[in-house]
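The other protein chains are all here in position, but one chain of the complex has been omitted.
Each chain carries a letter (A, B, C and D) given by its place in the written order, and its residues are counted from 1.
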Amino acid sequence: MDAFLLQLLVNGVIVGMLYGVVGMAFVLIYKASQVVNFAQGEFLLIGAWVCWWTLTEFDIPFVFGFLITLVFMFVLGVLIQVVVLRPLIGEPIISVIMVTIGLSIFFQSLLNWMFGVFAQPFPRIFETPSMEIFGLQVQTVYVMSMFVSVAIMAAFAWFFKASKTGLAMRATAFDQQAAQSLGISVRHVFATAWAISAMVSAVAGVVVGVVNGVSSALSFFGIKVFPAVILGGLDSIIGAVVGGLIIGLLENLAAYVDVDLQWGNMQRIAPFYALILILMIKPYGLFGTRDIERV
Amino acid sequence: EIPVGHIVDFTGATSGVGVSFGSGIADAMNWINANGGIDGDTLAFETYDYAYQAPRAVSTYRRWVAQDHIVAVQGWGTADTEALAEFVARDEIPYWSASYSGALTDPNGTGPRSTKAAPYNFFYGPSYSDGCRALVQWASEDWAARGEDGAPTFVHMGDNHPYPNAPKEACGEYAEELGFEVLPAINYTLAPGDFTPQCLTLKEIGADYAFLANTAGSGISLMTACATVGVETQFMTNVWGFDENAMRAAGEAADGTVFVVRTGTVWGDDAPGMETVRAISDASSRPGEYRLVHYITGICSAFYMKEAMEWAHENGGVTGPNIRQGMYAMSAANDGAWVPVGLEGVCLPSGWTAEDHRGLMTARIYRGHVNGSTEGQEIAELINSGTISLEFLEEITLERRPEWIGY
Amino acid sequence: MAGATMRPCGDFRTSYRADTTIFDDRFSRNSVIVGIVLLALAPIVLPEVFDAYWMNMFIQIGYLSIAALGLNILVGFTGQISIGHAVFFGFGAFASPFINSNTGIPVVLCVPLAGVMTAAVGLLFGVPAARIKGLYLAIATLAAQFILEDFFSRAEGFTGGVHGATANPMSFFGYDIYTDREYFYVVLVFVIVMFLGATNMMRTRDGRAFVAVRDHYLSAEIMGVNLTKYRVMSFGVSSFYAGVGGALYAHYLGFVSIEAFNILFSIQFLGMIIIGGLGSVMGSLMGTAFMVFLPEAMDALSRAVAGGWLDRALNLQSGINNLREMAIGAAIVLFLIFEPDGLAHRWRQIKAYWKLYPFSY
Amino acid sequence: MGNVADGLPGAPSGVPQGDVLMEAVDVSLAFGGVRALSQVSFQVRRGELFSIIGPNGAGKTSMVNCISGRYSPTEGRILFKGRDITRLRPSARAELGLGRTFQNLALFGHMTVLDNIMVGRHNQLRNNFLTGPLYWFGGARREELEHRRQVEEIIDFLEIQHVRKAVAGTLAYGLRKRVELARAVALKPDLMLLDEPMAGMNLEEKEDMARFIIDLNEEWGMTVIMIEHDMGVVMDISHRVMVLDFGRKIAEGGPEDVMAHPRVRQAYLGEEAA
Partner (left out) sequence: MAEAAIAETPAAEAQAPLLAVNNIEVVYNDVILVLRGLSLEVPKGRIVALLGANGAGKSTTLKAISGLLKTEDGEITRGTVVYDGQVLNAMDPGAIVRRGVFQVMEGRRIIQDMTVHENLRLGAHTRPHDSQVARDIQMVYGYFPRLKERTGLAGYLSGGEQQMLAIGRALMARPRLILMDEPSMGLSPLLVREVFGIIRKLNEDLGITILLVEQNARMALEVASYGYIMESGKVVLDGTADDLRTNEDVKEFYLGGGGEQRKSFKNIKSFKRRKRWL
């Protein structure tokens, strides 16, 4: 295998893991409420801005800034639940989905207002900003994010299988009314889901922010993870990670094809062709649970 | 009162450069009003932020025409400018835009590669195609100066969208003409993302010169990624692809990038006209601020309109057709190109004729230098401390080839 | 036969024909007709008030609502969410000028033809619906969004590529329609025809089949509804409407650029039908009007406060613009919190209330 | 169908001796490891009222699903009107004359009762997405009105006039069951499959429902396959009964004979018969 391809693949894995992280945040909300969150990208952005702000404003070590960011995101998630989602409990899912679109517009402009529209460089957080893996120079944050992804993934897997809240989330997603009849507080479930999801997205936001600088454009990531989560199966944590990896690899492979074959632009749309193909073969993604259709 | 429309993008996809340019125009028009207006008449303008959504620009334009009876527009993006081109022609309303698409330079649509007639469209600055041609010309000189053998390689990089694509073919042709080997274009999205694959590709194909046709946002990502990967290509960007802010955001990764400046000066330079520019900035709501290159360009755009209006005022009244006539008359009266009063040395002499709307065939080539960390500091501080600096390389004036009109 | 449920005023119709009219009673039918007539007369009687700006608003609402109605047929009636409607709108917008300039067929005819062409493309992208359902399908339509956007930028012969496509104005017997007022009438006719068509379709066989597929596809199948056919077909019908809307847009603006049909636009279409009311023909119109007027209203508001104390207090030049965008987002959120079933639903409730007046139960 | 004797309570009535309308041949169905049906064969004659009983999970619904096309059997064949329909789409089977109701309600919840029933006439209607929008011009209205008349007959028959304009999803359970029956009747099927039509009803409503089923069978000439747990109803109105247990057929015959079958008593009814 030539070095070029190898490097592309390594990069694919690294970026794919990041897609996976955002994908997991996405899946979490879906699992709790069957809501597709269009504001996921804004969560990324909020996380990145908050972390950037605490670091530049107070000049504190990265770890603290990062922790403050996580706490902030948690509060934000709960707040969204209280203000926006609670009144919508029991309403059609599509309304909630649309609300997330409204939220995305709202946050985007709020952040533009507060932080301006110019990209801001992130303070340097690692002594050595990049390291070499298989001949490819890789940003250290990317490497960090890989470890974080694996940890988050394990935590999620446990959460849904074994924890009481995880179980309650799945029940809520399946049948809100029945869940309530069991004494599950739908509000609590939503708050938890959104808070955790916001925190996890923030992790990705910070990583992307460190690499690219923080600007409103980061929120585009929210749309990019769609193919990843669908590919893996909307309700599968593992699927999100695998889907993310596939998309990451595919993008980079397509870049290889782009150079050789000059079809142009394959990097961007190859994931979508793959998406349709895979869904035609497996309509619930690779790991998604199929609906039970009994009459 | 002279009703004028002002379309800006302060919050949309291109706001990264839009704020600076739009503020320049607005501040200039306010300053004009405060300093005697157009022979006593004030410019009644409304700044409309259309958030880069063309239909919104169109509907606002219609509102202006219907309710405010505007006589001129200062506009912004590619899609909206092109969408409005036919309207302004019909309504006879001169339209200055920040879209420098070559397609807008042919008032009669007669050029061999023209796609349409745009009789009422103007812009201040070299067209995208001409800007890129100038860069290519610089590159070929640079190559010669480096003394390396063989044909240099050139690659166009950008999203597959009208704006980045606008100069692609025209510039590629010129590069070939100058002896470059033109490599197949590389695609990268307008929205920033992970551009490592593109950088690896650049490295793989060993491009010597790359023209970045997107806006600064994605350019920053690209440069950062390429710096990590260790790409040695010389980056060149179009007018919207690079500025002081991009240098600050990209940090050292942006070091060495070459780009086009449309004005005779950048902030901090001295020229007779800079006094006016500083006065305009000081009279604005944010005095004392460091202003990007786009701000100054915006001022020029507003002042060309101003002088054309003054001509119209003296020659039958400030109407759309008269303003347009003013643009031609002012040019003709000054040997084909002129600089608005008060902006000497700032705006480059530009001229328009009824046959040719290529106002400016000159591009000033700059190189950006970044030597050190830029985080946590304002642009002014960075400039003062010398962490970032703009180095003027060369002023290139292209020949006004007839076959290039509208292309 | 006065039922005990919800119809305390009784049901006095004596023929099935009278019972299958579009409107519940003569009064609502007449008010709609009067409304349309008033709308049509408005620019003639009150040209100062209903100037080009208002005409532009109405025209926008017109062509967008036709496309939104198409999306509502797909999402609201058949239950298949699409996040790629804008590209079908865009396809129509390119197709009509393309047909017109290549064949010379008059623009009026090109508009429905563009609809048919778009329907064909819609059917193609609807094929996955035969197998994929729900949100999976929704995100598969996202693929349509990106694939078609990519197609637009490649198919230079069709879209004009970088330069975009110019569209001829509509013309009747050599008379070009240039002004907004004239075009307003053209759009009005299209809107009426398309909306009546959709209403009729929804109360006949295929329309019912769409809704059946949405409500319970398993039993729809048992009732003899061919699932695959109807799922795919609704993509076709939906795209037809999108295509017609897009074509009207193209000939209005006179210029079509590939940038316009991005995912944000698609999401806006979704917003229109959700705000208007899923599964409601009139809701498509109401939601579109809301989404068109909202930024305008916010804009008027920001113009009112611009330069005022609020603007100064916030002391940010661009703050007001961001506030406007925020207000749009907030309006959508608040709207859905307080009116999750959409405008059409509220409208029905108001009607029901007056019907029952003065007995509230 | 005059050959059905108005017999004494519970007495076996004269079993109609029409030709075989539906036949299941060695039908087996497995879901992963679960064998829902094993080699079940039976025949239903034209004009019969045939009941399937058995414990919960015995595979009754699965059997009906195989007939109506929801499931395709892993082995075996389904014949209808002498034709092998094992691989046919459910919608195509509906066209051939198969109608059914569901164990768990499967109405179109947001449609009115009237529209629900009109969907049942899908296959009889001819207008489509091209002619439908032209309503007044293409004959669509004439067709709609004609079918509306027929639907009203069904509505009258099932006594749901008062809810015809109500939205199906808000009706009480029993009414919904009735609307579902009406919808299936609108198909004018030759063979009607009823999956627990009387579950969740009180005695009075069961009596009504029983009468509807008998009328469908006798007056409308439909052959009926019914799954029901209420032994009283099954005994009284069915001509023949089949018993399933763990996916196997354990008995078939006249109601009395089947009830007397020891395995049925043990597996289904428990010691003391109802």
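Here, a residue touches a chain if its C-beta (ideal position, glycine included) is under 8 Å from a C-beta of that chain, and two chains touch if they have at least 3 such contacts.
Please read these numbers as outputs of a predicted model, since none were measured by experiment.
Asks: Looking at A:V82, A:L182 or A:L277, which makes contact with the chain not pictured?
Replies: A:L182
Asks: Of the residues listed, A:A168, A:A191 or A:I269, which one is in contact with the missing chain?
Replies: Checking the options A:A168, A:A191 or A:I269, the one contacting the hidden chain is A:A168.
Asks: In the whole complex, what residues of chain A lie against the chain that is missing from view?
Replies: Residues touching the hidden chain, for chain A, are 89-90, 164, 167-168, 170-171, 174-185, 289, 292, 294.
Asks: What chain D residues would touch the chain not displayed?
Replies: Within chain D, the residues touching the omitted chain are 6-10, 13, 31-32, 34, 53-58, 103-104, 170-175, 196, 199-208, 210-211, 214, 229, 231-233, 236-237, 267-270, 274.
In this section, only the chains that are shown with their structure count from here on.
Asks: Cα centroid separation between chain A and chain C, in whole Å?
Replies: Here chain A and chain C have centroids separated by 32 Å.
Asks: Indicate the whole-number Å distance between the mean C-alpha point of chain B and the mean C-alpha point of chain D.
Replies: Taking the average C-alpha coordinate of chain B and of chain D, the gap between them is 74 Å.
Asks: So which bits of chain D are touching at least two other chains?
Replies: Residues 70, 102, 106.
Asks: Hunt down the residues of chain B that sit against at least two other chains at once, touch-wise.
Replies: 10-11, 19, 160
Asks: Touching residues of chain A toward chain C in the complex: what are they?
Replies: 30, 34, 36, 38, 84, 87-88, 91-92, 94-96, 98-99, 101-110, 112-113, 223, 226-227, 229-230, 234, 264-265, 268-269, 272-273, 275-276, 279-280, 283-285, 288, 291, 293, 295
Asks: Looking at the complex, which residues from chain C come into contact with chain B?
Replies: 51-53, 55-57, 60, 150, 153-154, 160-164, 166, 178, 180, 253-255, 257-260, 264, 295-296, 299, 303, 315, 317-318, 321-322, 324-325
Asks: Contact residues on chain B for chain C in the complex?
Replies: 10-11, 19, 23, 46, 48-49, 51, 53-56, 58-59, 62-63, 65-67, 78-79, 82-83, 85-87, 90, 103, 115-116, 160-163, 165-166, 168, 285-286
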